[in-house]
Every structure is written in C-alpha cells, then in structure tokens.
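Attaching a single structure in structure tokens format; questions to follow.
One protein chain is absent from this view; the other protein chains keep their places.
Which chain is which? They are A and B, in the order written, and residues in each are numbered from 1.
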Amino acid sequence: MVKSYIPLTLDECLKILNQNEVKIVAGGTDMLIQNRSHTSMPIGFKTDVLYISNIEELKKIYEDEEFVYIGSCCSLEDIMENELVPVLLRDTILEMGSPAIRHTATLAGNIGNASPAGDSLVPMYLLDTLVEVRSINNVRKVALKDFITGVRRIDLNMDELITKVIIPKISYSNGYFKKVGPRLSDAISKLSFAGLYSVSNGVLKDIRFAFGAVNVTVVRRRELEEKLIGKKISEVKEMIEEILKWFEEDIKPIDDQRSNKEYRKKISLKLLRSFIENIE
Amino acid sequence: MFLKDISISINKVDNEDKCSGKAKYVADYKLDGMLYAFTVRSSISKGNILTIEYPELPEGYFVVDHKDVTGKNIVKVIFDDMPVFTTGEITYLYEPISLIIGPEKEVLTDLVKRVKISYQEEEPLFDWTDSVIRYHFDKGEGLKAFENEEKIIFDYETSYQEQAYIETQGFIGYPEKDKVTLLGSIQCPYYVKNAVIQALGVDEDKVRIIQTTVGGAFGGKEEFPSLIGCQLAVAIKKINKPIQLIYEREEDMLVTTKRHPSRVHFEAVIKNNKIYGLKAVVGIDGGANIGLSGVVLSRALIACTGAYSIENLDISGDVFKTNTVPNGAFRGFGAPQMFFAIEMFFEHVAKTLGLDPLEFKLSHLAKQNDYTSTMGIFRDPVLMPEMVDKVIKESGYLAKRAQYEKEEFKGIGMSLFFHGCGFTGSGEQNHIKAKVKLKKDKDKVYILIAAVDMGQGVKTSFRKLVAHILDIDIERVIFDNPDTDFVPDSGPTVASRTMMIVGGIVARAAKEVKERFNEESFVVQKQYEQPDYIKYDEATFKGDAYPAYSWGVNVVEVEVDKDTYQVNVKKTWSVYDIGKAIDERIVMGQADGGLAQGLAYGYLEVMKHKQGKIMQKNMTDYIIPTAMDMCPMETYLFDNPYAYGPYGAKGVGELSLIGGAPAVAMAIEQAIKRKVFKIPVTPEYIMELIDNG
Partner (left out) sequence: MAKIKFKLNGEFQEIYTNPSRRLLDVLRDDFNLTGPKEGCGEGECGACAVLMNGEIVNSCSVPFANVINKEIITIEGFSKTKRYEVIKDAFAEAGGVQCGFCTPGMIIATESLLNKNPNPTDFEIKIGLSGNLCRCTGYNLIIEAVKIAAKEGEGLW
C-alpha cells in the first residue's frame, strides 16, 4: 500500500518533500478523478502521496504595495470572495466548476495540474502572475508562464512545493474574461479568452490578451501586445485583421469529444475581434 | 380525506424518505457475505474470440460465462440475437464476455486486467447498410400521388441521446434454497423475471424480482436490465452466494442502450398550398442487437405525419444493424426523432412555398374524426386550435416572431405534436394482458401491481386514485415497491400506459372493492379489457394504432451569442392535453422534466461514436443541463377527459419530451437565418451553417 503523508505545518511538509518522492495532492478535485479506481476502493495512487490541504499557513491572502499574495491552498471559493484578489481572477473563478468544487479546489492544484483547459491560468497569465516555490533550503519565484512548460508539466523539483501565487497589482480601464463551455456551469472549457487594456487620452497605455484551451499552455504574446502600446484606439481598431493574423500560428486547438479545432480557432479570433472593437 | 377534484395536488408519499436519505437504492443494500461482479468485455467491435485465458483465481473467486447458463443463452427481448454471454462472436465494442466474481474489489480489478483474449478481428460495419427490419405502408393513393409531380425534398438527422439517469444501472441478488431473488433499479419487474426464467431454465416460482427505489430511468431501464439480471442470476445459481452487479458511470455510458440515431428523408407533393402527398424514408441505427428497435421504428413511422392530416402517404423505414452498442428505449421511443423531422419539414416546405409556417401547419392540423396516418380515427376531441391560441396569447409568439424576423440572433419557435398513449394496436390485449390485484385486509387496501415509481409519482398518484374512489384516507392505501412474489404482471412501466391503462384497471377493481367494503379481507383481481373499437393490423400498419392521444404545443424563445454561437434558451411556454391530471403538481413536474430533456436533445446533448466507441463516457463529457442552463417554463393544462382512462386520464410521461427539440431548432433557425437539418444544434453546427450559408 502507498504511504500517505499529512503534514499540518509547512516545515513538516518541506521536510517530507526533502526526504521522499511523493505525489502532491491539494484539494483532490483533479487528482482523485485522474487516479480513481472503483467504488469503495481507495484512490489508485501508484506512488506515495503528500496531502497539503491541511496546512493553514498556505491559506492566507494578503497584500503589500506591489503585489497580492494568495496562499496556494486557499479554496477557490475563498479566493473568489476576497476583495484583495484582482477582479478578473475572481470573475473567472465564478465560472469554474460548481460551489462544491470551488470549496475544495485550489490554485496549487490548478497550477500543478497544468491542464491546457485550466481556466484560472488564463487571467493569471494575463496578470503576469508569479508563483513562489519552496523547498527545505530554498525559496524561488518564477513567472507562471515559465513555470508551466507543457501539458501537465511544470518546473517543479521533486523536493519543492508551490506555496504562493503572487499577482502584481495593476490598474487598468477594462478587463474581460469569457469562458466558452458546453453549458453554463460545471464544464471544461472548449476555449477561453481574457483581455485587459488601459487607455489614457485615447491612447493605449497597456493591452493584453490571453487564450485558454487552444494550445498546450495558455497563449499570450507580450511582444505582440507591445506593438500596440502607444497607439491610438482608432489605429488599433484599423489593425484588427492584422492582429488576428498574429495569432494564427499560436492558436492551435485540437479535435476532441468536446469540440473541434475549426470552432475553437474561429471563436477565439472572434472574441479577440469583439474585444478590440469594444475598446473605448 | 375527501378530495373534490382529483387533480388537486397532495404531497408525494415518498418525499420524506427521499429527502432524509432514508430511501434505499440498489447500491445502498449490503448483504452478508456479498460478493462483487466485474464484467469482462471485448476490446474489438467485430470478430471472434480465438482464445481466452483467465489468470489463476484465488480461493473464493469465480468466472461465470456462457458455459454456466443452465437455460437458454439468450436475453428475452423480442428477438433471439442478444446472448446472456457471448459464446465467442463479438458484435460490438465492450460486448460482455464473462463476469469475474469475488469478495475484494482490489483483487477483481487486478484479475480483470490480467485476462488475456486473442481475437480474430473482422471489419466492423458502421454504415447504415444492413437492414434487418423493413416496414412499409401507404395511405390513399400512396406513390401514385407522386407520379409526374414536382416534389419538395429535405433530409433530417438526429443523434444519440443518453438517458443519463443520476443513478446508474445495477442489481443485487441472493439465493434462497433453489430460488434466485434479484433486487434492482428497473422499470419492468416481469420483463426481468421472464428473461431470468428463460436464462436459468427454471419454473416461474424459482425466480423473484423486487424493484428497489429507482433513481431515474427514462426508458434506459426498460429492457437493458434484463441482460444484467440474467448474467447475475446465472452467477448466483452457480456460486450460491449473494452478489452485487452495479455499473459505475463510465461503464454505464459506454455499454447501455441509448436513443436510436435517425435519418429521415421527406418528399412532398403540393396541391393548393397544402401537402397532398408525403413520402418518408426513415432509417434508425439499431446497433448490434435488434432488441426493441422494430417497435421504436413502428412508433416513429406512425408519427410520420406529425400533428397533421395528410391524404396520401408512402412511408417506409429500416432498422440498420451496425457494430455499435445496441440502442433501445428512451422516453418518446421514436417519436422525438420523427417529430423533429416532420416539424422542421413543415417549416421548410412553408418557407419554400413562401407561406407563413404557422399558418401552413394550422391548415393541416388534425381534427376530430380525421383519419390518422394508419387509417385509424382521432375519435376524441382534438383541442389543438385552442391550445395554440392559448400558447400564442401567453408567449406573445406572433409579435415576437415578426420582430425577430427583422433582428439578428433572436428567435422563437413553435412545435405541435402528439403522443400515442399505450402500446401500439392490440399489444395490450395480445401481448401484455395486464392484471391487477387490490387486497383489502381489515382497514388497509393494498395495491398489487408491477408498475414502477421511477420518480414520475406512480406511488402517489395510484394511492390517491384508490383513496379517492374508496373515499378513504390515503394513509390506509398501501403501495409497496413491486415484488413479483406478490404482484401480478400488470405490464411494463413504459409507453405512457401506466395511469391510463393500469390505472384504468385499478379503478375498476377499486369500484368493486368499494361495493364489498364491509367484508374484512378479500382480493379483487381484474384484467385488461380492450375497448371494442381498437382494431389494428401490425403487419400492414392499418387501423387504430393507439387507443388515445395526448397533445401538446411548445413555444421556445432563444438568443444566440453572436460571437460564440452558444444558444441561450430564454423561456418556454407549453400547453398539454393529457386528459385529466391525477395530480396536477406531479404532472407539472413531468412537464418541466420532459421539456428539459427535449430541449437538451435539440441543442445541448452530444454523443457520438468513433469506430464504434462512444466518445462521451462520463458526466463531464456528456453534457446535460445544470440549473444554470434552465430557463423559466410556463405550462398550461387543458382538460379533455378520455372515456377509458381513470377520471379521464391519458398518457403523460413521454408527451413533454416530444416537442422541445423541434421548437428550439426552429427558434435557432430564425435566430441565425439558416435552415437547420439536424440536432443537436450545437454552436459548432451553427458556425458551419453560418459559414456555408
């Protein structure tokens, strides 16, 4: 039988990670399903398991001048209800799963799972989110976009744990998140889109777009966004066709039991078009 | 308790148990020494098993397969093409081969994994080319009406629909000396009993079937449980221990029966702006076993003219056999497929002729004393014109229809439909021969029938019916879950027959009980008596196919998102004639639930197979509506008592599912300004239509 570790403090947790090869489970909403066996049977984990959801230190939300800090084991529901958290992330969480799922799911889990269809990842990429990762002797901060390296692949060493999600505080004129799922709740996205912009005197000070579920990871190209910064709104709107073409390469969805690639690609670009058309 | 009008609602009698968690469903039972059964299934779609090697079995573990069948290795469902366990031939992916049974699930999981099977694979057939049942009938001039005439032609397609009952399928069972008892989530205790008797080759007193509380069925537990029941009974007979066989969700979705996918080809000849002749060629995909497919096709063909009267018909249909999971009963049973097609056809023909679709439909509406598609007669009043007026008034249909014609991405649609209540033709008299018993014992009266309450409220409505007739308190009327040791065969809980037919017999029995009420203890048994007027020839499709018809109108209003093409159903309005509601609140619940399924069939639920494998195999991938997706619904009932139904009741259960798909499809069609030919009308399909339009 596999061993289960259930630390109650972060120190205990990091010690265990230092000495053992384990699979990390936070809320369990993804892991239990991925590893499920049969009714009445324990979850079919093949390696030892480390349960981190009982560590209170990982459940705090606070801020300083520059950043908002979200403990990696906060429940999505708690994050959604906390006014310190950026609105875009809170709005996204409301569209995720269901109340029951939100009461146990965590950002640690969402990030650790690194699913191409992970909704919370999209606004986090948009907001230049960082993750804090700890091991017994080390702390490091990594940009989320660098941390997730592929489908269900993250830059996490065997002795490390995601401890915080760190979101730079920014102000902007308008933010937008659209989840396109097969129904209005409890659904895995077919595609999703997040955008924000900052406007001053008719000129774009900042503009960002991110697409979810249409490539192996969230699609965001800062260098393309920078081409638009400093331009007048009217100029940007005239460039719509060109901007859509910029994303032709990167929006590479697949066919699966939920939808097809033509739909996913086309609608992603339509959402981008609408977003740009509505800038004011 | 004296109720003035039986329709006045009462609290359902099983609310307490269901709300508190006390109600027991099959997975909630634990028997001492109970073993578990896992199913070994084929991993190919077509071929033969060459060799099968089981791992060495620890003590207390068993394999049960076709060699253990002591009776006939065929599941009793009309045709002899479904084995209890295959003897080697494989006709669909995941076809059951054997059961591995034992006390520990961990061990069973490992044993099943280690079974080694080698196959001689053959090319599976997925195209609809192998017709195993063909029906044809005509009316009036038949094909002659089409000679040298111009025709309007359209083709329609419908897809799988999965019942997605929240409680999956399953049984537990135990031996009692030489008797096998099964408890299960089922609609038809006697279907299961008769199938098990055949599979075991025993006398009828050696099998007992008991219905456990059923967590939803919708037809999915009509004939399919007979297969599980037979397998389990064979296992219990061999091993002589209690055994549980319950499907988890994925297994249930991959292997149980679904709604038949269909293709309908229509041709119409027009004279004086009316459809003078209608030709239909219908195909349904039966999957690997025929099962009830012929009956589903029958019902679909009989519904080919929709709610309309058409003089000349040439109607044919095929059941195609393919190497896919066998399809079966699902609320509506062929009618939802056909009503989608015929309603859209009327809509499209009208548009082709430049006529208003609603006016066009109303000009064809069937009336009392009109001939039906099979030259039967609509003997009872048809209130459809008044029902249409009512729904127009409540929904503002005409104004909205005109307004949305000029707008983008908003639409409203109306469907008109009926459902033939009960079994087709003389099925009741010739096949079912329903019997009921009422037992009076001191101050209690027991309802002894095989009808299953699967949520539709049979327990409440029947106790109410008897209490009302006997003018006694409902607490004195007892109706326990059917147990074949105690109840006669009143027939299956299907075809919207339960209140109309079985209730009708129970009402007659109750009247006799009332006359003899002073006697302390006695039993009244009554049998179905077919009204004289029902004469139907199954072979030629001629005569009165159904004793009565329930009618309905649905109006559905939608908005389609201009960017994502997602469909937002804003509101629905429905009017139904079901004769008489035995309990109005129960009927309203049925109305909401059926329409929710019908709408979702029309725009939301996607199930496809790829090389014979069902692609949507869990509740994450098979999308049914959540509370967030549901719009407000308004429902109105028109009384229209049917002489032979208790208090005038006709069939309720299926009617409300029939009209949702065409109504939502028509609304979407108006919203996107493109003709819709298949369901579900998903955003992906809408994108295709808009791009190619």
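As a convention for this text, a contact is a pair of C-beta atoms (placed from the backbone, for glycine too) under 8 Å apart; a residue touches a chain by one contact, two chains touch by 3 or more.
All values reported here derive from a predicted model rather than from experimental measurement.
Asks: Check the options B:491, B:593, B:612 or B:646 and report the residue that touches the missing chain.
Replies: Considering all chains, including the one not shown, the answer is B:593.
Asks: Which of these, B:48, B:481, B:568 or B:618, touches the one chain of the complex that we don't see?
Replies: Considering the complete complex, B:618 is the one touching the chain left out.
Asks: For the full complex, which residue in B:81, B:155 or B:248 touches the chain that was left out?
Replies: In the complete complex, the chain left out is touched by residue B:248.
Asks: Tell me which of A:53, A:135 or A:257 is the one touching the absent chain.
Replies: A:53
Asks: Can you tell me which of B:425, B:457 or B:648 touches the chain that was removed from the display?
Replies: B:457
Asks: State which residues belonging to subunit A touch the missing partner chain.
Replies: Given the touch definition above, subunit A has residues 1-2, 4, 6, 8, 25, 27-29, 31-33, 36, 39-43, 45, 49, 51, 53-54, 77, 94, 97-101, 103-104, 184-186 touching the missing chain.
Asks: Residue-wise, where is subunit B in contact with the chain that is not depicted?
Replies: These residues touch the chain not displayed: 9, 11-12, 14-25, 27-28, 30, 163-168, 213-218, 248-250, 454-457, 585-586, 588-589, 592-597, 618-620, 624-628, 630, 632-633.
The definition used in the following text is that only the chains that are shown with their structure count from here on.
Asks: Please compute the C-alpha centroid of subunit A, do the same for subunit B, then give the distance between them in whole Å.
Replies: Here subunit A and subunit B have centroids separated by 43 Å.
Asks: List the residues on subunit A that touch subunit B in their complex, please.
Replies: The touching residues are 37-41, 98, 178, 180, 182-188, 257-260, 262-263, 266-267, 270-271, 274.
Asks: So in the complex, which bits of subunit B are touching subunit A?
Replies: 27, 105-106, 109, 246, 248, 563-566, 604, 606, 608, 615-616, 620-621, 623, 625-629, 683-684, 687
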